[in-house]
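Structure incoming, see below.
Only one protein chain is missing; all other protein chains are in place.
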Amino acid sequence: MTEPTLTVRFFARLREELGTEQLTLPAQANQTAGDLLGVLASRGGPWAQLQGGQPVMIAINQAMAKPATPVQAGDEVAFFPPVTGG
Amino acid sequence: MTEPTLTVRFFARLREELGTEQLTLPAQANQTAGDLLGVLASRGGPWAQLQGGQPVMIAINQAMAKPATPVQAGDEVAFFPPVTGG
Amino acid sequence: MISIQTEDFDSGAEYEALRASGAGTGAIATFTGLVRDSGDMQGVSGLFLEHYPGMTEQVIAGLVEEASRRWDVRKARVIHRVGKLLLQEQIVFVGVCSAHRGDAFAACEFIMDALKASAPFWKKELSDTGEHWVEQKASDVARGKVWGK
Partner (left out) sequence: MISIQTEDFDSGAEYEALRASGAGTGAIATFTGLVRDSGDMQGVSGLFLEHYPGMTEQVIAGLVEEASRRWDVRKARVIHRVGKLLLQEQIVFVGVCSAHRGDAFAACEFIMDALKASAPFWKKELSDTGEHWVEQKASDVARGKVWGK
């Protein structure tokens, strides 16, 4: 049986500083977007900024979300800096 | 010696209803734009509407003015309905 | 620059002229008014626009100056047509360049609202069954006043 996973994407400054555009992570039960940030931050180095660093915006399946929003298998979770278009 | 005069102009609905685009009137001492309206209204017929009829806007020398604004020889005084451009 | 004219205008060319206002321009707001099919009368086929030559240009120049005192205005352009205009024809163009978006929007809307409330233009609606002078709308007077001084 295939392990359930979710996709994590990074944009802009975060993408560059983490040297990562996309990751596949195992999906855990009862996990929130904030929990995912904690798991990633524990990698250390540039990843540490994901907790307690500059503000990180969250989108789940391409809609804005909050740290408390649950994530589940199959979700596309994105982390990025505050937007600066227009 | 030439009698001192002033020019009176009418626009839009007033111009049409009075059948008059421009008049030359003798200039009187201590006269206001409101006094001029009174003089013209006393002609009767469509002229009567200049007092107590629909609102009449006043410009003196192409700047907005009020009934109490003084007029003098050489002035261009215009009477017209509220503006509706744009 | 202010033009009162009977001829139509090319909004795209006017926009390009505004855009050529230099590297400090970051924002261009434009407004165009068109003759639409639901005026005071049924079956309107067009408008006739009269104005007070000389005074019109002075009033609009004053509004552009006031906008330039209140907001960052790098360049402003106003065109207003007069004479006979058919349905869907362009009546008025106001375009403003600024460094900043908020200033471009505010100055453009202010000039347009104040023009409508105070520039000496008069509209007559033309239809199959006759013609009549348009009455000033209380809402236009109110929009002109909202901007205060």
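Note that the chains take the letters A, B and C in the order they are written out, and that residue 1 is the start of every chain.
Please note the rule applied: a residue touches a chain if its C-beta (ideal position, glycine included) is under 8 Å from a C-beta of that chain, and two chains touch if they have at least 3 such contacts.
As the structure is a computational prediction, the values presented were derived from the model and not from experiment.
Participant: From the touch rule at the top of the page, work out which displayed chains the omitted chain touches.
Facilitator: Across the whole assembly, the hidden chain touches A, C.
Participant: Tell me which residue among C:Ile28, C:Met55 or C:Val78 touches the hidden chain in the full complex.
Facilitator: Final answer for the missing-chain contact: C:Ile28.
Participant: Counting contacts across the full complex, list the positions on subunit A that touch the omitted chain.
Facilitator: Looking at subunit A, the ones touching the missing chain are residues 9, 11-13, 15-16, 59, 62-64, 78, 80-86.
Participant: Would you write out the residues of subunit C that touch the absent chain, in ascending order?
Facilitator: Counting over the whole complex, subunit C touches the hidden chain at residues 10-13, 15-16, 19, 23-38, 87-88, 90, 99, 101-102, 104-105, 108-109, 112-113, 116, 143.
To be clear about the criterion, only the chains that are shown with their structure count from here on.
Participant: How many angstrom lie between the centres of subunit A and subunit B, each centre taken as the mean Cα position?
Facilitator: Roughly 74 Å, centre to centre.
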